[in-house]
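Note that one protein chain is taken out, while the other chains of the complex remain in position.
Order of writing sets the chain letters: A, B, C and D. Residues in each chain are counted from 1.
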Amino acid sequence: MDQYSLPPKPKNAFMKRIRNIVIAIAVVALYIWTFTSIDIDWGRAIERSLNNFQRVIPKLFSPDWGALGEVSLSMLETVFIAFAGSLMAAIIAVPLAFLAANNMMGKYFSIIGKWILSAIRAFPDLILAILFVVAVGPNAFAGVLAIAIGSTGMLGKMFSEIIESIDMQVVEAMQANGANRIQILFYAVLPQIIPEFLSYAIYRFEVDIRASSILGIVGAGGIGTMIIFAANNRNWNEMGMILLAIIVVVTIIDFASAKIRQKIV
Amino acid sequence: GGSDSEQDTDTSNGEDSASEEGSTEESEQMIPDTLVMGFVPSQDSDTIADTIEPLAERLSEELGIEVQGQVMTNYNALVEAMGANQVHVGFIPAFGYVLANEQYGVEVILKSIRYGSGTYKAQYVVRADSGIETLADLEGKIWAYNDKGSTSGYLFPANQLMEEFGLESAEQLESEFFSHTMETGGHDNSAIAVYEGDADVATTFDDVRTELEEEYPDVMEKLTILGYTEEIPNDTISVTKELDDEFVQKLKEIFLSFNDDEEMIQIMKDVYNWDAIDEATDEEYQIVKDTYAKFKDNIEL
Amino acid sequence: MTKGKSVLSQASSETNKIPSLYPAKTKLQVTVIFFTVLIIYIFSMYWTQREMVGGVGGALGNMYTVIKKFFPPNFAILPNILDPLLQTIQMAIIATTIAAIITIPLALLSARNVTTFKPLYYFSRTFLNLLRTIPDLVLAVIFVGLFGIGVFPGILALIIFSLGILAKLISETIEAVDMNPMEAMRASGGNTLQVIWYALVPQVLPQYTSLVLYVFEINIRASVVLGLVGAGGIGLILNQQLGFYNYPNAMAIIIIIFVVVILIEYISNKIREALV
Amino acid sequence: MIEFKDVSLVYPNGTQGLKNINVTIKDGEFVVIVGLSGAGKSTFIRSINRLVTPTSGSLLVDNEDILTFKGKDLRKLRTKTGMIFQNYNLVKRSSVLKNVLAGRLGHVGTVRSILNMYSKEDLSLAYESLKRVNIEEKIYNRADELSGGQQQRVSIARVLTQQPKYILADEPVASLDPPTSHQVMTYLKKINKEDGITTIVNLHFIDMAMEYADRIIGMRGGEIVFDGPASEVSEKTFEEIYGRSIREEDKIGGADKS
Partner (left out) sequence: MIEFKDVSLVYPNGTQGLKNINVTIKDGEFVVIVGLSGAGKSTFIRSINRLVTPTSGSLLVDNEDILTFKGKDLRKLRTKTGMIFQNYNLVKRSSVLKNVLAGRLGHVGTVRSILNMYSKEDLSLAYESLKRVNIEEKIYNRADELSGGQQQRVSIARVLTQQPKYILADEPVASLDPPTSHQVMTYLKKINKEDGITTIVNLHFIDMAMEYADRIIGMRGGEIVFDGPASEVSEKTFEEIYGRSIREEDKIGGADKS
């Protein structure tokens, strides 16, 4: 085979390379800063874990079956709260997502929508919880509201990304039919996004079952309160039972949601 | 019936009635249809339960109205809920009470009696082999406490040390007197930190070690108590300022009557570790208020 | 146009068959699903509100009272929260990086189109599901129990927590890639590793980056929760300030977190644009 | 009737999509536009229903200058011009029937269309259109369950349901294999003849154009370089359109053995 030398790389590749090197240096610097200034005593951490392992882990694996009744009841309560909360969030998130998607309402609305969603996401659960307790009292409904708002931020972001990825050619085809904006929404946009929307909403439901600490704060009972008390009392057996309950419930939901997703996609 | 309309008027102008912080005089008095009790278990106790059901049932019987008990895990939430009159009766630790009183004029009516006392103390825990014998030895050491919002874990010991060693601010205490501090999230964690050697002294309620005996069988020998703080008033039962005076009086009597009721006292004991219930006044909490006042500005970063 | 109409009327009189919009079976299914969800929802709402006292009246007024106390935010504390903020960011960086690395084999193992060996696929799927099941708070509590307090258990909790999300989302991305180039690589004699590296990685890389950055953002916010159990970072300070009723300080912290999150989003968008 | 009067279009990035186009298309004609990639065929066709807006000149459809149209007028214009796309542009997850009914969107009210409240006439029109392209048995299938040719037939049915006065087809057969292409072109031609709908089709290949067109318009660099009946197409025409003389491979069949 004759020797052929490759043609020189195009000019902008050179600029790109410089840019990449700059980024690489920045990233490396970031890591060096992170790892040098964070204060972790590795030796101690390892030694500690060896010592504590048998104190904690075996107990987690021998769940306290005596707590089964109480845990199941709390779990059931949590499931209802999470269901109501995430469904509410799924509904509120839709208009916000349309606002935030850059291919729907125009650039400026999109920026506003994205800011609203980020602001919602920046709000700590704790403060949401306080606000809703104040609004409707310490009860499950406050938990529903707190979960709904907490989930809206994330779902809205996910939804808007789905909307941004739809096939705009179909929208164009509807335009060419003489459809107006609302008709386009219902005929070209919604059919494309509904399966993904549902799939994320179900996923969020799963997450919300685990977002239980917030429920403890608002006095909504549920599994969150039990977690905090089990932790404070260092009751690892009970914690094991709680974990088991969560695992079972989430697994069931995961299974059911996989089935539903298969149906709708 | 009648209270319904009162609540309505209350909520229609809820904005101004609730925003007048700490003013007790002119707010309308009411008896709720359903009495809501909020319960934030004090971490300064060795067992905590997550239910208030038996107590609520009993009260409901006695009062003839519905009573709901809600256990909450954050006292900010409870304080705010009492401020908005969503919760009428609060079982709050001393520090939470002080905040609620200051912010929303919540009043203490009763306090818990534990181990025959209406107060308890915080303790300084050190390793037995550490060579620390007096509070003065703590200088330059590492201090573990659970949470800055804890009366026994932080406020009282910090106050005591500052007075004893003439320190001006918490800042000075933390960075000049002690070499280092760590916030652990729980009394048990603080004690473990000392046990494991991560810290030299932990300030906890008395006596956190009993909690740990199961997991750390040698904890009693390995950790000793260096000393105690002043007396700290126990958990309160407090009511919102909107609650009708006569109603509050009735409530107080019912609670006090539990002292003579074997069954009830057993419930209180099992669930919250209370031996008895006693009357309490705001003055008893003055000491906490003073301490808080001292720290409030220090804590403001 | 008139011609079209006449064709139609003639034809429809012939066949006289006008279809309904959906087949009867679909209609029934959709109706059943709709009403099931609705009934569960109504029941949930009833269940959650049955303890409610006094209705929602005055809710906004009450909330306003509280929200008012958060303003104006006190930015004077800014210099003091810098350290814990940086600590939070560092925790998130470390946790995200480690999770991002561990995710790769896990995601490959739990992608149906890469791991054709079914038992292995189901095993790793189940493992991931278990990981995702555990609430972050529980993770933090357990790790604090194991390692004592400090940033280390916090980081570990974040790693496990983000691993669950990341590996699931990335394995789904992998399952959605175009399999044809992979077949082409296999047809030209590449082994599994080469096939993955040459055909899969370039296709997944943009989404991978964007998901990793997304998880980074989640981790920043999750570390607020970790503060609750003494796992360090800005969350600790936020809880402290709330505990002492210094709401304006707390608001300042929230705004700072918001700004950091927005910044991360901005950077991640830029990186994504560069990669796609 | 469609009249281009001195129409030019410059894209925002400076590309000249159309250059001084002057052309009149009479009702009932079957016009095929041919030209190389980038010649401006799509731009030409999309100007007619204002998916793009020419930057100068005037474009009359039924004697109204559509370049000034907005909102309602625009929707009306689009309702009377049906469009067929290269990639069919069906809503993949919706049923064939629902896709076809989308053709009626410009005719029915917003609320009715959202609630799926179609009149009997609309439904039977849709069904009828599906029958005309022989795909009625797929009525409840999802669009993504169909082959390319079937999808394109559904999109023709959608346009038929629209009962347009004009059909614009932008490379309707570019994604199809030759036999299917011929099938689709045959359907378009049939509709043109039966219903008298003016039809304008873009094609890459001149031999297919010659088979179906009444009239061929050749474009190059945004300009019209040929305009005449298929019978007038000559060697020279090829040269004008493709910039070089015709080769065997410019016809879809390539070398033909027969």
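FYI, contacts are C-beta pairs under 8 Å (C-beta built on N, C-alpha and C of every residue); 3 or more make two chains touch, one makes a residue touch a chain.
For clarity, every value in this text was computed on a predicted model and none was experimentally measured.
Contact with the chain not shown here comes from a single listed residue; of D:208, D:224 or D:241, that residue is D:208. Contact with the undisplayed chain is limited, among C:66, C:91, C:155 or C:185, to C:185. Remark: the omitted chain is touched by one listed residue; of C:199, C:236 or C:253 this is C:199. For chain C, the residues touching the chain absent from view are 178, 180-181, 183-191, 193-195, 197-199, 202-203, 205-206.
Here is the rule we go by: only the chains that are shown with their structure count from here on.
Of all chain pairs, the one linked by the largest number of contacting C-beta pairs is A-C. Look at where the CA atoms of chain B average out and do the same for chain C: the two points lie 37 Å apart. Chain A and chain C, compared by their mean Cα positions, are separated by 3 Å.
Touching of two or more other chains is recorded for residues 51, 53-54, 62, 65-66, 148, 150, 228-229, 239, 242 of chain C. Across the assembly, chain D contributes 98 as residues in contact with two or more other chains.
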